[in-house]
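Omission of a single protein chain aside, the complex is shown with its protein chains in their original locations.
And now, chain A:
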């Protein structure tokens, strides 16, 4: 196994993010850094604030306090600011960033896909938003990406609603990754799938993350998913981070009592 490079640049710098809907509802004073090429898992029980945190990070919901700083490589920024404060830049730039450099994979593929148009149009949408206007090329990249996510390219003209749940999730992943985003947010990408489909999807995700050098923030309540994909873990409870560390370290030697409870409550067949 390749040893991790320790000097990876920081891609996302999260400082004191607070978004509360009520006392202990939401997330409070979250700090962390995400390095380039890293997969960060956020785990915790339902209602612990993981999804709220993800929504704030992904630019969908403004925080009550705190900053989300996105650091681009100087050569990527193309003369623009190398550091962007997600909620200080204008809405136009934020939406452009979400569309072009970031990606979001929803738990329910129906939230992330356009169910009324074909699989090919779904994959091509982000490319068309970037200004690609060549039908042949759009179609070719649609087919290439369907192959990447292990879907039959022959079904490029079928509507997503004729796909199974696992296939829809693959399609959503293809649709998100087609513009080669640097940073991807995933909200329970394997939720609602049966275990064998889940295993294949995870396997594919792991390959893609490695091949494309993606940085991922992954929200899940499933510790097995976290162990497979995440390099580092953030354990959340009642809106606060109670423990952070390398995945294996946290899962094998949990320090905080809540993490211990979480790890010990995993069912093993």
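The rule we apply is simple: a residue touches a chain if its C-beta (ideal position, glycine included) is under 8 Å from a C-beta of that chain, and two chains touch if they have at least 3 such contacts; residues count from 1.
Keep this in mind: contacts and distances are computed from a predicted model.
> Can you pick, from "Protein-arginine kinase", "Alpha-D-ribose 1-methylphosphonate 5-phosphate C-P lyase", "Putative ABC transporter ATP-binding protein Rv1281c" or "Fe-S cluster assembly protein SufD", the UniProt protein name of the chain not displayed?
Looking only at the record, the undisplayed chain corresponds to "Alpha-D-ribose 1-methylphosphonate 5-phosphate C-P lyase".
> For the chain left off this view, which of A:105, A:138 or A:250 is in contact with it?
A:138
> Consider the whole complex, including the chain that is not shown, and state which of A:34, A:57, A:105 or A:121 touches that chain.
A:121
> Check each of A:29, A:62, A:82 or A:129 against the chain that is not shown and name the one that touches it.
If we include the chain that is not displayed, A:129 is the one touching it.
> Just the residue numbers, please: which parts of chain A touch the chain that's not shown?
So the residues of chain A touching the missing chain come out as 91-92, 95-96, 99, 114, 116-118, 120-121, 124-126, 128-130, 133-136, 138-139, 156-157.
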